[in-house]
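Inspection log for the structure reproduced underneath, given as structure tokens.
The complex is shown incomplete by one protein chain, all other protein chains being positioned as in the whole.
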Amino acid sequence: MRWVLLGLAAAGALGAAVVLGPAAIPLAELGTSPIVRDLRLPRALLAFLVGGALATAGTGLQGLLRNPLADPFLLGLSGGAGLGVVLAIALGWGGPWGLPVAAFAGAMGAMVLVYRLGLVSGGALDPRTMLLAGVAVGAFAAAVTTAIVSLAEASQLRNAFLWLWGGLSGASWQTVAVLAVYAPVPLAVLAAAARPLDLLALGEEPARYLGADVERVKRRVYLAASLLTAAAVAVSGVIGFVGLLVPHLARLVWGHRHGALLPAAFVGGGTLLTLADTLARTVVAPRELPVGIVTALVGVPVFALLLRRWGAP
Amino acid sequence: MILDVRDVTYRYPGAARDALAGVSLALDPGEFVAVLGPNGSGKTTLLRIALGAVRPAAGEALVGDRRAHDWEPQALARAVGVVPQREESAFPLRVRDAVLLGRYPHLSPWAPAGAADYAAVERALRACDALPLADRWLATLSGGEYQRVRLARALAQEPRLLVLDEPTASLDLRHEMELFERTRLLAVPEGLAVLVITHHVNLATRFADRVLLLHDGRPAAQGRPGDVLTRGTVERVFDWPVAIAQFDGAPQIVPLRRPLEVR
Partner (left out) sequence: MLVGLALLACGRGATGRPAALAVTDDAGRRVNLVAPAARVVSLAPSLTELLFALGAGPQVVGRTTWCRYPAAAAAVPDVGDGLSPNLEAVAARRPDLVLLYHSPLNETTAAQLERLGIATVLLRQDRHADVARHARLLGVLTGHPGAGDSIGRVLDSVVAAAAPPARVRVAIVVWDAPPTVIGAGSYLDELVTLAGGANVFHDLAAASATVSLETIVHRDPGVIAILPDADAVMPPAWARRPEWRAVRAVRAGRFLVLPAELFGRPSPRAPEAVLELRRLLARETTP
């Protein structure tokens, strides 16, 4: 029953994203309108994929770090992406895909650095060390970014920050295709880690005694979650709250078993971001709000409502 | 033989001396064995070696027919059920779901838990007198209740060897006794082998068939409690004067008083 409702919500969100927009397009023309075909439809799909990716990555990381406050950007990926983007603008790297590629590369750099720093003796990943490393790497990247911005001509780089604050304006069939081809692999890795993540919640030692290959699971979950997050940042900048809130919303309704939680988070995150993006495009039309603001404004009250109804045990 | 640890030696990286040297331990189905010794005597290290978490520098540890570290993790979890010393769930769980985690070693990756798994959970809960707790949240349980749930989870694994690591650490008298009674009850008729690592010497001597007493990583003595726990051995290992009393056919250590040296 919950799944049916979720599916309906997802379909509704996607429908609204196609039908609604600042350019008033009559229903009859939806099928033939180039705006719908070339802009709204890919944008709706991209929002769904990005929201789903962030929510799933957030769920995985919360399980890996055994911390309900973990979010995909906690481990320095947003800082790395920001540094990549600012460097690309300052050094004039370019081409039409310069910024997304630079953001992805920056995020990957941060991922590798946090991974190395998170290894303790014996080649094991330690979640607490990773958390500290993530905060440190993020702060360092942010500092270097600010230094570059303050030394260079301000206007172009202020625009870089606009991009980083998140938005789906870059959506096209090409970006949808790239994400659609890329995302299934890390998503599948996370899905396969569902049971070990349940075990990991008990602690590493108990998880090992219950048959989890703890080191392998930690590595895979970290890499998969980071890859999903890096791809999301590359196509849409840093969109907060989705990766943090949606896993909790999903837990309130589906419990803690990752087998159900991961798919629910994916669809839920996709629905939330698609709705948020539609609002971002229509609320102050023809102007557009950064979608990260809308996700916060929409997500937090919904979360508060669910908390009251279902309660946090 | 379920567990056969042969003459193992291990030193932690960067340590000055061996954590274990020349220790052997073997268990057969139906046996109840306790590993005793003061802090730092190597009890936890022995457990890690026995379960393949670390590799010994010398000697080997066999579980069933294979070396402990050759076992694939899920298969090992089907053979050995461990009640760990420390555990804290990061997310809230209900008792029934916590015990169901014990069935994971039996589940194939993509198939959900089936009727047989739920039945095993019921049996385990019943054996530990934890059925009334089944729908409670873990965080609301007392120490003794949580311990029973963890024991049930280990039993739900349907292992051949049950290992309890310092199980009485935070239990009161009643729950300590109940725990040992219960595990003894499970071991003997069901043919489960039980290995208990514990501080609580006096309880161990009353319930165990055999004990292994460790001292500084070396085996001080191994055998029937009455044979192992003699006054000379105990005073040497625990470095404190004692008297040995007999109760219920088992030796009971009574520590004597000794004035502290004042400098």
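Each chain carries a letter (A and B) given by its place in the written order, and its residues are counted from 1.
To be clear about the criterion, a residue touches a chain if its C-beta (ideal position, glycine included) is under 8 Å from a C-beta of that chain, and two chains touch if they have at least 3 such contacts.
On a predicted model such as this, the values are computed, not experimentally measured, just so you know.
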{"item": "Visible chains in contact with the missing one", "value": "A"}
{"item": "Option touching the unshown chain, where A:V86, A:L99, A:A141 or A:V294 are the choices", "value": "A:L99"}
{"item": "Among A:V50, A:A110, A:A133 or A:A171, the residue in touch with the chain that has been omitted", "value": "A:A171"}
{"item": "Touching residues on chain A - with respect to the absent chain", "value": "21-23, 34-35, 38-40, 42, 94-99, 150, 153-154, 156, 159, 162-163, 167, 169-174, 281, 285-288, 290"}
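In this section, only the chains that are shown with their structure count from here on.
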{"item": "Computed distance of Cα centres, chain B from chain A, in Å", "value": "43"}
{"item": "Chain A partner contacts - residues on chain B that touch it in the complex", "value": "13, 51, 53, 73-78, 80-82, 84, 86-93, 97, 101-102, 104-105, 107, 109, 112, 137, 139, 153, 157"}
{"item": "Partner chain B, residues of chain A touching it in the complex", "value": "63, 66-68, 121, 192, 195, 198-199, 201-203, 205-206, 208-213, 251, 255-257, 259, 312-313"}
